[in-house]
Structure formats: C-alpha cells, structure tokens
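The chains shown are only part of the set, and none of them has been moved.
Think of it as A and B in the order they're written, each chain with its own count starting at 1.
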Amino acid sequence: MSLITLTTDFGTKDHFVGAVKGAIYSELPNAKIVDITHEISPFSITETSYILKNSYKSFPDKTIHIVGVDSELSSDNKHIALELDNHYFVCPDNGIISMITSEIKPTRIVEINIHDRIESSFPVLDVFVQVACFIARGGNLAVIGKEVQTFKKMTEIQPKVSKAQNQIIGGIVYIDNYGNVITNISKKMFQEVGKGRRFKANARRYSFSKIFTKYNEVAQGSAHDSIQYDGNKLAIFNSAGYLEIAIYRSNLGTVGGASTLLGLQYRDSVIIDFINDTQPDFTPLT
Amino acid sequence: MSLITLTTDFGTKDHFVGAVKGAIYSELPNAKIVDITHEISPFSITETSYILKNSYKSFPDKTIHIVGVDSELSSDNKHIALELDNHYFVCPDNGIISMITSEIKPTRIVEINIHDRIESSFPVLDVFVQVACFIARGGNLAVIGKEVQTFKKMTEIQPKVSKAQNQIIGGIVYIDNYGNVITNISKKMFQEVGKGRRFKANARRYSFSKIFTKYNEVAQGSAHDSIQYDGNKLAIFNSAGYLEIAIYRSNLGTVGGASTLLGLQYRDSVIIDFINDTQPDFTPLT
C-alpha cells in the first residue's frame, strides 16, 4: 500500500482533482490518496512552501507528495523528483520546498525527463502521477531522470538577522483560516538569537513583548469567563513553531481576524528587537 | 480496519487537516478517514452539533468521530471521549454533542487525562489522534481518563413548548449550502405537540400553514413546467427531520436563498401556533 498526498492550487470544483485521483487508482488500485490542500492561492509558491513544511512530517516515511502549483514545464521551470527526510516529492523546481530545505538537505534530486514523450498543459495528470506511481512501485529515481545537485531556493522567504544579533527582520508568509497572520520567524531562531533577552515584536503599529504558546493563555486566570477576552490580540508561537499574530477566537466571516482587524497582510514585515538590559539608557517597555 | 471521521473548523486550505490525517496513517496504516466537514464556522458549537447529529448515524457501529471545534484545553474546556449509540466521540466538553444527547444518553464518558504529558496549541493533532487510534486498536476508555457522569449541555438550543401545549418556540440553528434555514423543531416534536391540529408556522413576517416532505411538492400537479415554481418559498421537514424554510431551487451565488431573500438568520426564532378548531372565534387561515 502506498500513501500519496496532493497539494495543489486546483480548487475543489473543477475536474482536475478527480481526474488525478482516477489516474492514480487506475495505476495503483490500493493507493491511499490524501488531500493536503487544493486551496493554495493560484501560483503561490510561498503558501505552498509553508503548508508542505508543516504537513509532510506527520505522514509515514516513504510517503509520496505530489505538488501541483505553477507546474507547467518550461526551460525555466523544470520538473523534479526528490528524496528528502525519507519522504518523496514530485514537483516543479520553483522553490516550493524552500521552507523544508532551509532545514533539511535533500538526499537525492532528479530532473524528470520522461517529457520527451509527453507534451501537456496538465503535467500533474500526465507526468507527476506517472512518476509518483513509479516510485510507489519501488522504482528507482535514476530511471525517471538525471541526477542534479542544485534546485531553486526562495531566499527572500528567510528572515534576516542583524549583524549585532539584536534584530530579526521577518515577514508574513501565510494567513490562516482564522485570519491569524503567520511569520517566517521560527521559535528556534527566536531563541537562538534572543538568548533569553527581553524583546519587542513589531508589526505595523502594533507591538508585543510577550509570546504565548497557547491561545487561551491570553485569558489566563479567568477560566470561567474567558469569553470576555474574545477579540484580544496576541503573539503566539503556533503549533507549527512559527511566530503568529492572532486574535483570540476570531472569525473572518463575522467579527474579523488579525488580518482584517489589524490590517496585516502577506509580505508585511514583522521585526523583533532584542533589548540588552545592561544598556545605560534603558527605558522600561510598556 | 478502523473508520475515523473528522469534523472541524480548520478549513481545507491550512496544513491542519493534512497533518492530522498523516498522523492517523502513521499510527494506523489501514485506517479509513472520512471528512464530515472542515467548514464549521470558527468556534461554532451549534453548527457542529447539528452536523454531527445528522451524519454520525449513517456510519457503521464503532466508528470513531474526532471533533475539533473550539478544542483548546482549559480548566473550563476539558477533553472527553465517549461511547454513545455504539459510536465513539473524541471531542472537547463544550456542548457540541448536545443535539445528539438530547435524544440518546452516552453509555460512558471519560475525561481525557493524558495531557499531563502533552502541552499543545493543536490538541486535535497531539491528543485526539492519539486517543482515537488507541480506541481503534481496541483500547479501553478507562485507560484514557477517569470516568465522569456529567458533560456540558447547550440547553438554549432546545425549542420550548408552551404550558398549554399550543405553541412551540424554536429557532434557526443552521443555514445550509442552498441558503435554506433549518430550525431546531423536529418532526417528532411537531407531531407530539400538534396532535394533528392545524397550525401556523411564523418566521419574521412570513407564515406557513403547510409543511411539505419533498421540495417539489410545491410544484405539484405541474410536473412539466416545474421551473415556474423556482423561487417559491416553502416549509418542509428536511431529510434530517427538522423544520426548514426553503426557497425552491435556490442558489446563494445567483438568485439567493431563504436566508438572503427572506432575511432569516441564525438564532432568529420560528414559532408554531397550533389551532384548536373548536374555539368559537376561529377565523379561517389563508
């Protein structure tokens, strides 16, 4: 039995997803197919990168992940298959694995070259399914294409650290279902750079000097009437380990969320200033 | 083989659903996972309650239902696992099973206490999956937590019957994909209280003296031109057995549905007045 996941920007209305699943079952009747998502914003490499990073790990080893976002073949946009952290990915070489590869190096990458036989405007159906099923049957990556050593990296997605190690300059990479805005600043980086110092995290005109680890800590000490904290803003390291700015129990459909209420958008910068308490002119933060 | 269903407010874009499924397959490679829905309005207990009530029954006995809506652990919001009507539910104790338990008592409820080891802002992934897989492997509820006798009930969701048994005061609990508005008044309650009497059902300024059982009864007798009835309003006992106010062949994306055309909203009251025909001052209803 093979586990194959799908991550695309196809949406769930069109025939694309059904056609892809049918093709997989035609080749591998016992496959298990799992939708990670089909709701990626069209052509969004950043969203894809964030979602893949935070979902692939919970799947069993040897899972094959098909990624269909901006996947039309061109001389500028090759198709690749790779082995990484004991998982397989079949995807375009457009940077969508950047958030994973910033932490873990691929074991092996091949540039898919079965295209000599296939000319297609629907490569997920016509190429990726074939490659995924070949891998699922135990096929060797070397048969699919020639091994390559480099792949595209989306470097602008990485946060920057100031030379003096006093500042992290990150940005908003994703807005979730609750309207919470998620940055590319990981808890790990925050701890390594911050070394326990006090800090101020700034996003537009809002600043935070505390980062929670559970949403309802914002309502702590008042367990029996936490509803009065609905709508409070907070900074949190979310379950994926990234700094997130959230509204407690928000709803984009009614009261709004952090994205709408605080006016925070994709690509906005989020800056963390660490404070050296020994500095003479220190003014207490509010 | 175990059947596990998921009902959440995660949406289908974020990595949450994919991560949860991956975790289940990692523990139980042969599980069958079924999405009931991930489109619950964020934190809506009422919607969850209505959807669970009308879907769980069609699954086979021993199905395990994971419910992830407003599930962050607090002293006010415990996690529970329960056996009910030969099904299992793993969920927060926040009232989401109220519409089921108003008719069927749970056989056994335990308060999950594996949290001593887990501190999490994503309890569905970190706790509920573990509990569900434990149950799927035949584990005993007693190992998961301590048995409790009480659980939270959402009483405001229940309709009220007047002392004289002449009136049912219900409310709108759900708006469906077609914009039809669904009340908490069941056909069973209607028949028990009404005892065959004539009635008037009132929702805002609209009233209904007939309740259909099929939508196209509104177009009855004109089978060959039923299209002229498109847009007619009607009251119906829907397939779930609840009183619903509908627009015949509505479309929220174009012409609108009952919610938009009649201005009926979640929590609006719907009142049924039963008429004792022997009363002297009876005026015929139109």
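In this section, a contact is a pair of C-beta atoms (placed from the backbone, for glycine too) under 8 Å apart; a residue touches a chain by one contact, two chains touch by 3 or more.
Computed from a predicted model, the values in this text were never measured in an experiment.
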Size of the entire homomeric complex in copies, 2 being in place: 3
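The rule is short, and it goes like this: only the chains that are shown with their structure count from here on.
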Go ahead and note the Å separation of the Cα centroids belonging to chain A and chain B. 33
Quick check: in the complex, which residue numbers of chain A touch chain B? 1, 3, 5, 7, 12, 32, 34-40, 50-60, 63, 176-178, 213-216, 219, 223-224, 226, 236, 238-240, 249-254
Taking the complex as given, what residues does chain B use to touch chain A? 9-23, 25-26, 29-30, 33, 41-43, 70, 72-76, 119-122, 125-126
